[in-house]
Structures are given as structure tokens and as C-alpha cells.
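The complex is shown incomplete by one protein chain, all other protein chains being positioned as in the whole.
Chains: A and B, in written order; residue numbering restarts at 1 for each.
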Amino acid sequence: MKSARPHPAWAPWFFLAPFLLLFAAFFAWPLVRAAVLSLEQTYGPGVGVFVGFRNFAFLARDPLFWTALRNTAVFTVGSLLIQMPVALGLAILLNRPSLRGRAVFRLIFFSPALIGMVFAATLFTLIFEKQTGLVNFALHSLFRGWNPDFPWLEDYLMASLILAALWLYAGFNMVYFLAALQNVPQEQLDAASIDGAGPWGRFRHVTLPAIRPVAGFIVMLSIAGSFQIFVLPYVMFLRTGGAGPLNRGLTVVMYLYKTGFLIGDLGYASAIGWVLALLLVAIALLHRALSRGETQ
Amino acid sequence: MNARRLARVLGRPLLYAFLVLFAALTAVPFAWMITSAFKSGGDFFLSLFLPAGNGFLGVAWDHLTLDNFRRLFREVPMARSLVNSVFLASVTSLFATLCGAMGGYALSRFEFRGRGLLTSLVLGTAILPVPLLLAPRFELIYHLHLLDTFAGYLLPQLAPAFGVFLFRQAMLNHIPAEIIESARLEGCGEIRIFFTLVLPLVRPMVGAFIIITFLGVWNDFIGPQIILQSAGRQPLAVTLAGLGSNYGNDYGMMMAGTLVSVAPIICLFLLLQKEFISGLTSGTVKG
Partner (left out) sequence: MPRLPSFLSPAAWVIVGLAAASTIGICLMRPPASRALQFWIFAIQHKPFYQTAIAGWNHTHPDKPVELVLMSGTALQQRMMSSFFSGTPIADVLEVERSNIGPAFAGPLEKIGFVDLTDRLRDQGLLDGINRPSFSPWTSRGRIFGIPHDVHPVLLAYRADLVEAAGIDVSRIETWDDYFRVMAPLQVAAGESGGPGRALVVGWPSDYYIAEMLLLESGGAIFDARGRPTLNAPFNARFLARLATWFTGPRPVARSVDWFSASGHRMLLDGLVVGLPVPDWYAGIILKLEIPGLAGKLKLMPLPAWERGGRRTSVWGGTMLGIAKCSPRREDAWEFAQYLYLARATAEALFRRNGIVSPIRSHWTDPVYDQPDPYFCGQPVGRLFLDQAPHVPVRTSSPFNEQALTAFDNCLISVTDYAVRTGRADPATLVPEAQRLLDQAQRDITALVGRNAFLSSPP
């Protein structure tokens, strides 16, 4: 099957060249530098001293890093537990060809995903305001007992963040789930119905197994994204320095950003970056091990 | 049996009620943003959406004002930021797509030494979190004297590892090797084959990738925040985030700014829905 007329030897390299050059300069080389930098302490890009593994040693006992990690984990777990069922639920409700206005609903649910985090965060700082904010205003109008001064952005930072992320990404994940639901074999659903299975039974025994691979992938992607959350809290809590009162809204990437670009310690920021990378790779490996275990 | 029939009769309206409720919850923040952008400071504190009055539908239409927008464009370099955002997003998306398509083509439809190694290298780096590269990339751009230039922001965006991966998949699926070979036999040049034969075959992917890159750059905050320091070079995301104040916010102006920032994207979306959704969800289902 060798082609009669092979391509010239330069051709693949010609097509690869633009990508490869930029990739080498702005990915591969920084990656190498990230390793070296993590052994330094710097004050901006011009001034640095070698400190060996002391960055990592300090990181292990750094209370701010642990605060950031805890906040990030709370956000990740919280938004996973709320967002996934909502997204899947909406997808199942929409997954009926006979449904009228299906396209319109899909459009509406999906639309927040277009809004960038900065813009959404600006919107949500005002939405969670005391008294005048949409949430407190509406809840107080509906339930007189609701405190119109409910301190979303002072004491309930992670809750407000999870709600904002729910609005932003539930519809986005719903589109993924809708695609996954196309894999559910209709005959099996019909067969289950004939066997007398209720909606829950059909969901549990037919739908769920069929969408499990894709669902696992969506969960995985969502975890990786949530773990890197930065702009949403940073802009939402900008009035209190980005991290909120007493760092209650500090996340891992926000800590990395502040360390590197406000304190100027690119070395320590790189160390935080490596720990983040390790955590994400560990989660990915765990996911792979789990999904492999299932298929066997 | 009765219960089931009841469920079937009630099911439809209940389903619609539920969907409408959720749609309303999704739409309310948009509505709030839009109405707030047209309200004066005083009305902002008095009404949730539109100010009450005795105009049509019980709304005080004459209370609505464009003042927020006027102040926004006068006091903040908003017009400049808007142009900057369009420029960065469109130029990045076009060139990144070109780089990505070319790279994906090379890795999928040519055989050469080192192809396997390169492919796994590109895929491997796609797993690494972007924040890890923030610090060293900033250092590099500093040493290249590209801080506070458009090039300093653009260049790193033009090598999309994920894009190369997507195009490689699309080309493996949609471009039969025989077509390329017969074109070569007819004496077509390699570059002509790419533009007249290969790209048209993966046209949906091209559109989708342009769109996701455009959206990604438009909504990017951290990159321009670090690289672009002059007010005249900052895109909307950075300008808008600078609007807040530590001592009380100018609500109307912030909402007007948000509206100005998201309206172009919403317009593009309504215009090009299909590409948006397939673009944003590409890679996951196949990958």
C-alpha cells in the first residue's frame, strides 16, 4: 500500500514548523524553566536566588496554601455534587424528540456558558450584594424571614461561588450529557418498560450504564476545571482583595497568581504550579484506574 | 395502575412547568444585568428590574437612561478595550487555527521519523495545567522584551496543543488517504492540497475551533492581566475588572460595562449557533 508518489520529505516539517517553533518556545522551554524556577526565590523576573527544595518544604507547612487547597476542594466537591445531577436531570428532561421548544430550552440553558468568568463574576458581585442584590432582594421578597443583609460575599463565599458556577456551567454540561444520552439504546428502555420497570429503574439499569463512560469523562473534566478556578472568585471578591475576608475565598491558582505576580516570587509560584499539576495527574490516574476497573 | 395514568396525564404540564422554571432562573441574571445597565443610581436601589411608574405596563420608562453607557465610554477607555478585544480574539483564533490545522495535518497524514514521539509529546502537555506555565512564561516574555505588547500576549496562544490534537482526529476520520495521493499524482503541490482539499473536508472543525479560540481569548483575564499593562492595550476583561472600587461600586456603570462586554459574544452566538455548540463540546465525545 505504499503510495506511488511519496510526499516530499520537507512537507510534514513545513506544516509542523509554525506550531513546533511556538510550541518549543512557549510550552517546552517554560516547562523546563518551571522546574528550575521552583528551586529559586525571586523578586520579579530579574532578581532570583537559589533556595533548593526549601520552596517545597515551606509549601508543606504553609497555612495559606492549605487554606487555598481546602477552599478549592470544598468548591470542587460542592459544585460537582450540585452541578452534575442538575445537568444530567435537565438533559434527561430535554431528551424527548416529541418535546416542543426543545431547541429553545437548550439554547437558554446553554447560554450562560458563553459569558466569560470575568464578566459573570462582575455580574455576580452585584447579584450577591446585601439588600440591593438580586438574590437577597428576591429571597427577602419571597420569604419575609430572609435576612436581606445575608453576607454572601463576607461569610458564605464558597456557597456563592458554587451557585455562580452552577449558573455558568450547568447548561454547558447538560449539552455533553445530551450527546451522551444518544448512546442509550431505545430498545432496552422499551424492554425495561415492558418488564414493568419504573422511570427510576430504567434510569438505574439502562440509562446510567450506557452513559457511564461519557459521564466519567465529564466528571473528570469538571474536576480538573474546578481545581483551577481562579478568575471567578478573584473578580467576585475583588473588593476584599480577591481572596475575600481572611482568605476565605482563596483558591490554589489564586494563591499562585498572587505569589507570582503581586509578591513577585515566580519560584514559589512554580512550586505551587507543580503541586497542582501533580494533584491533577493523580486525579486523572485515579479516574483511569476506576474506569478500567469498571470495564473489566 | 391509576397512579401511573395520573402521572402520564400530569407529566407533560409538570415537565413544561419545571423546564420553564429552570429557564427563568437561567434568564433572570441576564434580565437583571440588562435592566440595571439602563437604570440610574437611585432607581437601582428601589426596584429589582424595571422602575415602577405609570407608563406602559406600569413601568416608568422615562426613568431609563443611557447615562451609564455615556460615563462608561467617557471615563474609561471602553471603546479602545472593545477594539482590543476584537483584535486579540479574532487574530488569535485565525492564526491559532491555521497553526493547529497544519500541525494536525502533518501528524495525521504524513509518515516521517519522530511522528509518534511528537504526537505523544503534544498530547502529554495538553494534560498539564496552564497555571504551571504562568510564571516561567512571564519570565520568558520579560526576557524577550515583549511585556506590554500585543505580540507578547498573542504568540503563546498560537501554538494550541489541544487544537493539533483535535485536527489530527478530524483528519484521520474525514480525509481518505487516497484523495491526497491521487491529487499528488495529478501534480498538485503540497500547499495547494492542504488549502483546496484538506481544509474544505474538515470545514466544520475549522469553524468550530475558530469559535472556541475566539471565545477563549475574549473571556481570558489572567493572560492580558499579566502581560498587557497599558490601559490602551487592555481588553474588555481587564478593563471591566478594574471598574470596581474598594469603597463602593458604581453599579450602573459596571452593569453597562458587562453588557457591552457580553453583547458581541451573544450576537455571534445567535448568528452561528451550530458552530458554537459543536465547537464547545468538540473533543469530549470523540476523545
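Convention: contacts are C-beta pairs under 8 Å (C-beta built on N, C-alpha and C of every residue); 3 or more make two chains touch, one makes a residue touch a chain.
Just so we're clear, the structure is a prediction, and the values are computed from it rather than from any experiment.
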item: Chain not shown, its touching partners among those shown; value: A, B
item: Given B:Leu14, B:Leu66, B:Val130 or B:Ala231, the one touching the chain that is not displayed; value: B:Ala231
item: Touching the absent chain when the full complex is considered, from B:Val91, B:Ile175 or B:Ile266; value: B:Val91
item: Chain not shown, touching residues in chain B; value: 45, 75, 80, 83-84, 86-87, 89-91, 93-94, 97, 142, 147-148, 150, 195-196, 199-200, 203-204, 206-207, 210-211, 214, 225-226, 229-232, 238, 241-248, 250, 268, 271-272, 275
item: Contact footprint on chain A, counting only the chain that is left out; value: 41, 43-47, 49, 51, 54, 58, 61, 63-64, 129-132, 148-149, 151, 154-155, 238, 241-242, 245-247, 261-264
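One rule holds in what follows: only the chains that are shown with their structure count from here on.
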item: Intercentroid distance (Cα basis), chain B paired with chain A, Å; value: 16
item: List of chain B residues in touch with chain A within their complex; value: 15, 18-19, 22-23, 25-30, 32-33, 36, 44-45, 48, 98-100, 102-103, 105-107, 110, 112, 115, 118, 122, 125, 127-140, 142-143, 155-156, 158-159, 161, 164, 177, 181, 184-185, 190-191, 194, 215, 218-222, 226, 237, 240-241, 243-246, 249, 251, 254-255, 257-258, 261-262, 265-266, 269, 273, 276-277, 280-281, 284-285, 287
item: Residue ranges of chain A in contact with chain B within the complex; value: 3-5, 7-9, 11-16, 18-20, 22-23, 25-31, 33-34, 37, 45-46, 90, 93-94, 99, 105, 107-119, 121-127, 131-132, 134, 137-138, 141, 167, 171-172, 175-176, 179-180, 214, 217-218, 221, 224, 227-228, 230-231, 235, 238-239, 253, 256-257, 260-261, 266-267, 269-270, 273-274, 276-277, 280-281, 284
